[in-house]
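The complex appears here without one of its protein chains, the remainder shown in place.
Right after this comes subunit A.
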Amino acid sequence: MSEFTTWDIVRNLLLAARWTILLSIVSFIGGGLVGAALLFARIGKRRLGQIFVKTYVELFQGTPLLMQLFLAFFGLGLFGIDVPAWLAAGLALILWSAAFLTEIWRGCVEAIARGQWEASSSLGMGYIQQMRHVILPQALRIAVPPTVGFSVQVVKGTALTSIIGFVELSKAGTVVTNATFEPFKVYGLVALIYFCLCWPLSKSSQILERKLNVAHRNH
(Lines give C-alpha, C1' and ligand atoms only; values in the text may rest on other atoms or scores of the structure.)
Protein backbone atom coordinates (compact mmCIF):
# COMPACT_ATOMS: atom_id res chain seq x y z
CA MET A 1 0.00 0.00 0.00
CA SER A 2 1.37 3.35 -0.99
CA GLU A 3 1.56 6.21 1.49
CA PHE A 4 0.04 9.63 0.84
CA THR A 5 1.69 12.70 2.25
CA THR A 6 -0.44 15.66 3.28
CA TRP A 7 1.04 17.54 0.35
CA ASP A 8 -0.23 14.83 -2.03
CA ILE A 9 -3.72 15.32 -0.65
CA VAL A 10 -3.61 19.11 -0.75
CA ARG A 11 -2.13 19.13 -4.24
CA ASN A 12 -4.88 16.91 -5.61
CA LEU A 13 -7.58 18.94 -3.90
CA LEU A 14 -6.16 22.21 -5.19
CA LEU A 15 -6.04 20.85 -8.72
CA ALA A 16 -9.72 19.92 -8.44
CA ALA A 17 -10.52 23.30 -6.89
CA ARG A 18 -9.67 24.85 -10.25
CA TRP A 19 -12.84 23.24 -11.59
CA THR A 20 -14.87 24.54 -8.69
CA ILE A 21 -13.61 28.03 -9.44
CA LEU A 22 -14.20 27.70 -13.17
CA LEU A 23 -17.71 26.33 -12.69
CA SER A 24 -18.50 29.10 -10.21
CA ILE A 25 -17.35 31.81 -12.59
CA VAL A 26 -19.23 30.34 -15.55
CA SER A 27 -22.40 29.90 -13.48
CA PHE A 28 -22.22 33.36 -12.00
CA ILE A 29 -21.56 35.19 -15.24
CA GLY A 30 -23.97 33.04 -17.25
CA GLY A 31 -26.58 33.37 -14.52
CA GLY A 32 -26.01 37.11 -14.47
CA LEU A 33 -26.60 37.43 -18.21
CA VAL A 34 -29.71 35.23 -18.20
CA GLY A 35 -30.86 36.94 -15.00
CA ALA A 36 -30.52 40.40 -16.58
CA ALA A 37 -32.61 39.30 -19.56
CA LEU A 38 -35.24 37.86 -17.22
CA LEU A 39 -35.17 41.04 -15.13
CA PHE A 40 -36.19 43.17 -18.09
CA ALA A 41 -39.04 40.82 -18.88
CA ARG A 42 -40.07 40.85 -15.22
CA ILE A 43 -40.18 44.62 -14.77
CA GLY A 44 -41.27 45.33 -18.34
CA LYS A 45 -44.80 46.17 -19.32
CA ARG A 46 -45.70 42.91 -21.08
CA ARG A 47 -47.92 40.77 -18.91
CA LEU A 48 -46.83 37.52 -20.53
CA GLY A 49 -43.17 38.20 -19.82
CA GLN A 50 -43.93 39.00 -16.18
CA ILE A 51 -45.88 35.79 -15.68
CA PHE A 52 -43.22 33.69 -17.40
CA VAL A 53 -40.40 35.06 -15.25
CA LYS A 54 -42.47 34.84 -12.09
CA THR A 55 -43.20 31.18 -12.73
CA TYR A 56 -39.59 30.52 -13.68
CA VAL A 57 -38.32 32.07 -10.45
CA GLU A 58 -40.88 30.20 -8.34
CA LEU A 59 -39.95 26.87 -9.92
CA PHE A 60 -36.23 27.33 -9.38
CA GLN A 61 -36.57 28.75 -5.89
CA GLY A 62 -39.14 26.14 -4.91
CA THR A 63 -37.11 23.04 -5.78
CA PRO A 64 -33.75 21.87 -4.43
CA LEU A 65 -30.74 22.61 -6.60
CA LEU A 66 -29.90 18.91 -6.40
CA MET A 67 -33.17 17.99 -8.14
CA GLN A 68 -32.47 20.57 -10.82
CA LEU A 69 -29.07 18.97 -11.39
CA PHE A 70 -30.64 15.50 -11.61
CA LEU A 71 -33.26 16.71 -14.06
CA ALA A 72 -30.66 18.41 -16.25
CA PHE A 73 -28.44 15.33 -16.14
CA PHE A 74 -30.97 12.53 -16.50
CA GLY A 75 -33.85 14.45 -18.07
CA LEU A 76 -32.00 15.42 -21.22
CA GLY A 77 -30.75 11.83 -21.39
CA LEU A 78 -34.35 10.71 -21.85
CA PHE A 79 -34.43 12.52 -25.17
CA GLY A 80 -31.42 10.53 -26.29
CA ILE A 81 -29.09 13.44 -25.70
CA ASP A 82 -25.93 12.27 -24.03
CA VAL A 83 -25.22 14.97 -21.49
CA PRO A 84 -21.73 15.15 -20.05
CA ALA A 85 -21.64 15.97 -16.34
CA TRP A 86 -19.91 19.34 -16.87
CA LEU A 87 -22.64 20.48 -19.26
CA ALA A 88 -25.51 19.44 -16.99
CA ALA A 89 -23.75 21.05 -14.02
CA GLY A 90 -23.07 24.30 -15.85
CA LEU A 91 -26.54 24.52 -17.32
CA ALA A 92 -28.39 23.82 -14.06
CA LEU A 93 -26.24 26.25 -12.09
CA ILE A 94 -26.64 29.00 -14.68
CA LEU A 95 -30.43 28.67 -14.67
CA TRP A 96 -30.51 28.43 -10.88
CA SER A 97 -28.31 31.53 -10.42
CA ALA A 98 -30.39 33.42 -12.96
CA ALA A 99 -33.55 32.81 -10.93
CA PHE A 100 -32.04 34.16 -7.73
CA LEU A 101 -30.22 37.08 -9.33
CA THR A 102 -33.37 38.21 -11.16
CA GLU A 103 -35.23 38.27 -7.88
CA ILE A 104 -32.45 40.14 -6.06
CA TRP A 105 -32.23 42.74 -8.82
CA ARG A 106 -35.98 43.12 -9.13
CA GLY A 107 -36.03 44.07 -5.45
CA CYS A 108 -33.33 46.66 -6.10
CA VAL A 109 -35.23 48.24 -8.99
CA GLU A 110 -38.44 48.32 -6.97
CA ALA A 111 -36.62 49.90 -4.05
CA ILE A 112 -36.19 53.07 -6.12
CA ALA A 113 -38.77 55.56 -4.91
CA ARG A 114 -41.86 56.20 -7.04
CA GLY A 115 -41.00 59.89 -7.08
CA GLN A 116 -38.00 59.13 -9.26
CA TRP A 117 -40.28 57.64 -11.90
CA GLU A 118 -42.71 60.53 -11.60
CA ALA A 119 -40.07 63.24 -11.77
CA SER A 120 -38.41 61.71 -14.82
CA SER A 121 -41.82 61.17 -16.46
CA SER A 122 -42.81 64.77 -15.86
CA LEU A 123 -39.60 65.84 -17.60
CA GLY A 124 -40.71 63.98 -20.70
CA MET A 125 -38.51 60.88 -20.48
CA GLY A 126 -39.73 57.61 -21.95
CA TYR A 127 -39.53 54.25 -20.21
CA ILE A 128 -36.17 53.23 -21.64
CA GLN A 129 -34.63 56.64 -20.94
CA GLN A 130 -35.89 56.54 -17.35
CA MET A 131 -34.46 53.07 -16.88
CA ARG A 132 -31.11 53.92 -18.36
CA HIS A 133 -30.48 57.33 -16.83
CA VAL A 134 -32.45 57.39 -13.60
CA ILE A 135 -33.55 54.00 -12.28
CA LEU A 136 -30.78 51.53 -13.15
CA PRO A 137 -27.85 53.72 -12.07
CA GLN A 138 -29.44 53.91 -8.62
CA ALA A 139 -30.57 50.28 -8.54
CA LEU A 140 -27.12 49.08 -9.57
CA ARG A 141 -25.55 50.77 -6.59
CA ILE A 142 -27.78 48.97 -4.10
CA ALA A 143 -27.54 45.71 -6.06
CA VAL A 144 -23.78 45.29 -5.73
CA PRO A 145 -23.52 44.01 -2.12
CA PRO A 146 -26.32 41.37 -2.35
CA THR A 147 -25.04 40.25 -5.75
CA VAL A 148 -21.51 39.71 -4.48
CA GLY A 149 -23.02 38.01 -1.42
CA PHE A 150 -24.95 35.63 -3.66
CA SER A 151 -21.75 34.59 -5.43
CA VAL A 152 -20.90 32.78 -2.17
CA GLN A 153 -24.03 30.66 -2.62
CA VAL A 154 -22.92 29.83 -6.15
CA VAL A 155 -19.49 28.62 -4.99
CA LYS A 156 -21.07 26.40 -2.36
CA GLY A 157 -23.73 25.27 -4.82
CA THR A 158 -21.08 23.81 -7.09
CA ALA A 159 -20.39 21.19 -4.41
CA LEU A 160 -23.64 19.45 -5.34
CA THR A 161 -22.45 18.79 -8.86
CA SER A 162 -20.14 16.12 -7.42
CA ILE A 163 -23.22 13.90 -7.16
CA ILE A 164 -23.73 13.76 -10.90
CA GLY A 165 -20.07 12.92 -11.31
CA PHE A 166 -18.50 16.26 -12.10
CA VAL A 167 -15.02 16.19 -10.60
CA GLU A 168 -14.59 19.38 -8.64
CA LEU A 169 -13.41 19.98 -5.10
CA SER A 170 -16.00 17.89 -3.26
CA LYS A 171 -15.81 14.98 -5.67
CA ALA A 172 -12.02 15.07 -5.45
CA GLY A 173 -12.40 14.94 -1.67
CA THR A 174 -14.39 11.71 -1.95
CA VAL A 175 -11.93 10.19 -4.37
CA VAL A 176 -8.95 11.07 -2.20
CA THR A 177 -10.71 9.75 0.91
CA ASN A 178 -11.30 6.44 -0.81
CA ALA A 179 -7.58 6.17 -1.41
CA THR A 180 -6.25 7.50 1.91
CA PHE A 181 -8.94 6.36 4.38
CA GLU A 182 -8.55 9.67 6.19
CA PRO A 183 -11.97 11.26 5.73
CA PHE A 184 -11.72 13.76 8.56
CA LYS A 185 -8.42 15.14 7.40
CA VAL A 186 -9.41 15.23 3.73
CA TYR A 187 -12.86 16.77 4.20
CA GLY A 188 -11.40 19.18 6.69
CA LEU A 189 -9.01 20.37 4.02
CA VAL A 190 -11.85 20.50 1.49
CA ALA A 191 -13.87 22.69 3.85
CA LEU A 192 -10.83 24.89 4.42
CA ILE A 193 -10.42 25.45 0.68
CA TYR A 194 -14.10 26.34 0.32
CA PHE A 195 -13.73 28.75 3.18
CA CYS A 196 -10.74 30.39 1.53
CA LEU A 197 -12.82 30.88 -1.60
CA CYS A 198 -15.98 32.14 0.09
CA TRP A 199 -14.70 34.26 2.94
CA PRO A 200 -13.10 36.97 0.77
CA LEU A 201 -16.37 37.20 -1.17
CA SER A 202 -18.49 37.62 1.97
CA LYS A 203 -16.03 40.13 3.33
CA SER A 204 -15.95 42.19 0.15
CA SER A 205 -19.75 42.16 0.08
CA GLN A 206 -19.74 43.67 3.56
CA ILE A 207 -17.11 46.24 2.67
CA LEU A 208 -18.95 47.20 -0.50
CA GLU A 209 -22.16 47.61 1.40
CA ARG A 210 -20.55 49.97 3.85
CA LYS A 211 -18.74 51.86 1.12
CA LEU A 212 -21.75 52.29 -1.17
CA ASN A 213 -23.94 53.31 1.73
CA VAL A 214 -21.51 55.98 2.77
CA ALA A 215 -21.34 57.08 -0.84
CA HIS A 216 -25.07 57.41 -0.86
CA ARG A 217 -25.25 59.40 2.32
CA ASN A 218 -22.71 61.94 1.27
CA HIS A 219 -21.09 61.38 -2.12
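What we mean here is this: a residue touches a chain if its C-beta (ideal position, glycine included) is under 8 Å from a C-beta of that chain, and two chains touch if they have at least 3 such contacts; residues count from 1.
Here, contacts and distances are computed from a predicted model.
Asker: Considering the UniProt annotation of the chain absent from this complex, which name among "Ferredoxin-NADP reductase", "Amino acid ABC transporter ATP-binding protein", "Cytochrome bo(3) ubiquinol oxidase subunit 3" or "TonB-dependent receptor" applies?
Answerer: Its record in UniProt gives the absent chain the protein name "Amino acid ABC transporter ATP-binding protein".
Asker: Quick one: which of A:6, A:63 or A:116 touches the chain that's been left out?
Answerer: Considering the complete complex, A:116 is the one touching the chain left out.
Asker: Would you mind spotting which of A:64, A:77, A:126 or A:165 touches the chain that isn't drawn?
Answerer: Touching the chain that is not displayed is residue A:126.
Asker: For the chain left out of this view, which of A:85, A:99, A:134 or A:155 touches it?
Answerer: Missing-chain contact among the listed residues: A:134.
Asker: Touching the absent chain: which residues on subunit A qualify?
Answerer: Contact residues on subunit A toward the absent chain are 113, 115-116, 118-127, 129, 133-134, 137-138, 141, 216-219.
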